[in-house]
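Left out: one protein chain. Kept in place: all the others.
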Amino acid sequence: MQDAEATTEPTIPTPGAVLWGKILRHKGILFGGGIVAVMVIVAVLAPLIAPYDPYAQSLISRLQPPVWLDGGSWQHPLGTDHLGRDYLSRLMHGARISLIIGACTAAISGVLGTTLGVVAGYFGGRVDTAITFLVTVKLSIPTILVALAVVQLVGGSLTVVVLVLGFLLWHQFAIVARAVTLQIRDMDYITAARMIGCSRARILLTEVMPNLMNQIIVVLTLTMASAIVIEAALSFLGVGVKPPLPSWGIMIAEGRTHIFFDPWLVMIPGAALFALVLSINLLGDGLRDVTAPQGRN
Amino acid sequence: MADAPFVSVSGLDIDLEVPGGRLHAVRDSSFDIALGETLCIVGESGSGKSMTALGLMGLLPSNAHRSARRLRVGNHDLLSLNRREMADLMGREMAMIFQEPMTSLNPCYTVGNQMSEMLIRHLRMGRRPALTLARDWLDRVGIPPTAGRLDQYPHQLSGGLRQRVMIAMMLMCSPKLIIADEPTTALDVTIQAQILHLLAGLQRELGITMIFITHDLGVVSRIADRVAVMYAGQIVEMGRTREILRDPQHPYTRGLLECVPAPGKTRPGAHLGTIPGTVPSLVGQLSGCGFAGRCPHAAVGCRGEIPALTVRADGRQVRCLFTPDALWSAA
Amino acid sequence: MLRFLLRRAGLALLVALCVSMLTFALLNITIDPALAMAGEDATDQDIQALRVAMGFDRPAHVRYLDWLQSVLQGDFGVSPYFGLPVSDLIMDRMPVTVTLGALATAFAVIIGVPLGVVAAIYPNTLIDRVSLSVAVFGQAIPNFWFSLMLIILLAVQFPIFPVSGTEGFSSFILPTIVLGTNAIPPIMRLTRTGMLDVLSSDYIRTAWAKGLQPRQVFFKHALRNAIVPVVAVAAIQAANMFGGSIVVEAVFALHGIGMLAYESIQRSDIPTMQAVILIFSLFFIGFSALSDVINAYLDPRIRVS
Partner (left out) sequence: MNQHANANGGTEPLLELRDVTRSFAVKSGLFGPTLQLQAVRGVNLSVHRGDVLALVGESGCGKTTLARMLMGVLPPTEGEILYRGQSISKSPLAERSRHIQAVFQDPYSSLNPRKTIGSIVSLPLRVHRQGGAASIREETLRMMDMVGLPARFFDSYPNQLSGGQRQRVAIARALILKPEIVICDEPTSALDVSVQSQILNLLTDLRRELNLTYVLISHNLGVIEHMATEVAVMYLGRIVEKAPGTALFSQPRHPYTDALLSSVITPDPDLGIPTIDLGVSFPNALSPPSGCAFHPRCARALDRCQRIAPPVTHDSKGTVECHLLDVAP
């Protein structure tokens, strides 16, 4: 029986307040969320705050080291690349590409996967069998390989990369949405809503979806992180967005030629990528922690 | 009781670390049980009855703290034992039967494996003789040894059968004390009666001392020699079963008995007795009688000091400032 | 049990068929393969000639069935770029990738599972925090950048390992670390949460109440139940690594299937692309079927009804 009964007090806070309290006390969320917030601000304001035009080449000031190395200066705090472009400005504009790819991909795959998952979980039967099979087939398709192949054949642009990744990364949403919907479907409040005469659409939108959102948001963050990494990998391999766009993957690929003498050209954009992905993951893991159903004991 | 009691618990406190602070799940629990006697601990959810049992067995969850003045079973002082010595006692000297037969057996191993494992561990038996003994024990708890039950997995058995397996398994090493935590609550009524029969029969036959945890006053009345009624982490009344059920002296015990629909007592369509309100929170600093908030007889004094468990004339112990005369005659 | 195996194999075949169809459709119908293969400077005549030469002028379903029939006989066609039969190319590259896959899978499982178990047995201790940090780190680090960092750090600053090429066992060490590091987090996390779940279950409480020794409780009773979902995830990770990691093979210049995939994609070599995608899928399908069979062995609820 419910031991929760023992702690029932009239002053128990609302679920929303409980959640916010937990979020504000969770170090991973605060740290990860903080870095993500800074990156988003930098990305949005990049055209205004970047010190130079990220495409402006200057052959006299090529391969200047960052300020903390010998020969570096505050003129180019992160140095310049092999074409003399300001590395800080390219990094700031690169954040835009990563975040746009991450957000758009997560949105497309989220809508696609969640819809499939909820439909499979709620209706069950043949519909479920079909969608589950679809997910199995999707899982068997190599994501990076197919993304590379399609982007290469169709031509690399931001839109193509977003669309391809959006259609390749929906499975996690479908799996999670289906599993949670299966649990919710058997809840008595769904039966009660059916008995009241609610339409299917109303039940799905007002009874199922709100209880699903927490888990979907977690998947959203994790999918965003993998989309960002995959885009960087594609661009690194020369099959993603095309130069001179300052994608971090392209910056790493270009810096690779100078890896033995100017390793910072690889380290800086890679570190930015690592930090962004790490903080999105920390945010997602944290959200999973705080929204997880109360454990036993 | 002339002899020293077989089980002696004194000043048992169990606190749980919960998000809001410390939950005082069991407070100053003390009881003695004679050899071969059955003590029922009865109470509602959150009363601390299961925590008492788990605390005695040393099976508390990791967020729990246990302290006591005395915890003795037979010649063993449980407070002085380390983890390894305690493990030697568990299953051998004192065993426990749990509430949920469906989840209390490991789904990955056969019945025979899980039963013989006990004998191999405690009695240093070989695998073969252990399996033979396990088969005998299944027969003893009413499972005919024919159908190759030893090779079956738990999910192939019904709830009643699993509970029989559990009982056989826990009694195989002939423990002196058995703690049964709501062993029949998850079962159907007809199965419940059968399991109670089995348990009571084996207990008498083997001379085992039993602590039986339940929320069901009906079960208490049929199986217990003595009863401890728990409320909000404390024993509020303790004594011989007949006396407690016939003449409850704590307002909570009395209220609880009136809530149970019983034939002849309540007419269809009539009202049952109720205890208004809900159980108080046990988190943080507690004061006064735990039942004061729901007690129809609560007075100013009830909210100050925590009342002590006092021994009354017939040997029963009651945690209430008032005597029944003062309470019911006025009402 | 036999029935289970047959039905599982049937499902695997069906999935393989669907994947082959999808792959074929993706590379032949959604785009014009002749146009893609001809390159940018090709004239219309060149493209038309290529179309006829490669048989791209026939209807798609005919080409698919044709292709499928050859594939079933082990013939993936001839690579226009390499000028060799694709099956020869694959057989040539397979040993490198399989070696790397086996090493990396072993590395990930050997580190991930024990770390997860220990973290669950001692939750909220130093060891738990360390293993969680390892997981967070391994999950977030982009593997191509991690490869480059290892090259900078180990191969250049402390030249112990070869940084590229396929020269004996030592050239597999860095790629194994990179691939394995990516696979450790899911395995470790799932082992940890699985163990934590199982350790708070009723039957583990029963095991303690039986007076069993910690070793028996943790390894006999808990691990067997907790490992079931881990097997499934480890199979997915293994499939990814056996299928060839393009990124890692490209960075370390290992001539495996991943490298072959990269080369064929850069040259729009469609027969080879189709073959490597199919090979990868077959690894995935095979490994996930294997994990289901292992789990049926581990968990009698799947096996015995």
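Here the chain labels run A, B and C in written order, and each chain numbers its own residues starting at 1.
Here, a contact is a pair of C-beta atoms (placed from the backbone, for glycine too) under 8 Å apart; a residue touches a chain by one contact, two chains touch by 3 or more.
Since this is a predicted model, take the numbers as computed values, not measurements.
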item: Contact partner of the left-out chain, one of A:115, A:132 or A:211; value: A:211
item: Absent-chain contact - pick from B:168, B:256, B:292 or B:327; value: B:256
item: Contact partner of the left-out chain, one of B:125, B:245, B:286 or B:306; value: B:245
item: Missing-partner contacts on subunit B, residue numbers; value: 44-45, 142-143, 158-161, 164, 188-194, 196-197, 200, 215-223, 241-242, 245-246, 255-263, 266, 268-276, 278
item: Where the unshown chain meets subunit A, residue by residue; value: 1-2, 5, 8, 10, 12-15, 18, 187-189, 191-198, 202, 207, 210-211
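By our rule, only the chains that are shown with their structure count from here on.
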item: Most distant chain from subunit A, judged by the mean position of its C-alpha atoms; value: B
item: Pair exhibiting more inter-chain C-beta contacts, B-C or A-C; value: A-C
item: Distance between the centres, which are taken as Cα means, of subunit C and subunit B, whole angstrom; value: 52
item: Subunit A and subunit C: spacing of chain centres that average the CA atoms, whole Å; value: 22
item: Shared interface positions of subunit C, touching two or more other chains; value: 200
item: Per-residue overlap in subunit B, given as positions that touch at least 2 other chains; value: 61-62
item: Complex interface listing, subunit B residues touching subunit C; value: 57, 59, 61-62, 87-92, 95-96, 98, 100, 103-109, 117-118, 121-122, 153, 155-156, 166, 169-170
item: Subunit C contact footprint on subunit A (complex, rising order); value: 133, 136-137, 139-142, 144-146, 148-150, 152-154, 225, 229, 232-233, 236-239, 249, 252, 256, 259-260, 263, 266-267, 270, 273-274, 277-278, 281-282, 285, 295-297
item: List of subunit C residues in touch with subunit B within their complex; value: 123, 200-203, 205-214, 216, 220-221, 224-225, 298-301, 304
